[in-house]
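Only a portion of the chains appears, each positioned as in the full assembly.
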Amino acid sequence: MPYVNIRITREGATREQKEKLIAGVTRLLQDVLGKNPQTTFVIIDEVDTDNWGIAGETVTARRQQGR
Amino acid sequence: MPYVNIRITREGATREQKEKLIAGVTRLLQDVLGKNPQTTFVIIDEVDTDNWGIAGETVTARRQQGR
């Protein structure tokens, strides 16, 4: 009964991509650890780029600089 | 000084329901462990059904199938 939380920046992930993430992580936990998919939770959090920092600056600032 | 994080799908929980969850969890921690309500935090995260997966599929897909 694993619980997986995926946090990504909110930059346009589609419903299809989210479905692939959820299906893929669930399968991985079954393949590697034998976990039952029926009780595997996957929650995706999309975070505004103003609210995500790396290397001491926001992702918003990094995107503006072409990174 | 407990910290409680309740994650549910975003499907219309009302302010009154959230108040009941917060009051109820706080009282439970006081009753069971003697925790001081003054320093008990409860945070409710409401998650879009596209972003919540169980059994390898999104809750959105499950709702469409009447589950």
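Going in written order, the chains are labelled A and B, and every chain counts its residues from 1.
In the analysis below, a contact is a pair of C-beta atoms (placed from the backbone, for glycine too) under 8 Å apart; a residue touches a chain by one contact, two chains touch by 3 or more.
Nothing here was measured: the structure is a model prediction, and the numbers come from that model.
With respect to copy number, the whole complex recorded in this structure file holds 6 identical protein chains, 2 of which are shown.
As a working rule, only the chains that are shown with their structure count from here on.
When chain A is laid over chain B using CA atoms, the rotation angle comes to 120 degrees (nearest 5). The mean-CA centres of chain A and chain B are about 20 angstrom from one another, to the nearest whole unit.
Per the touch definition, chain B reaches chain A in the complex via residues 7, 47, 50-58, 60-61. Contact residues on chain A toward chain B in their complex (touch as defined above): 15, 18-19, 21-23, 25-27, 37-46.
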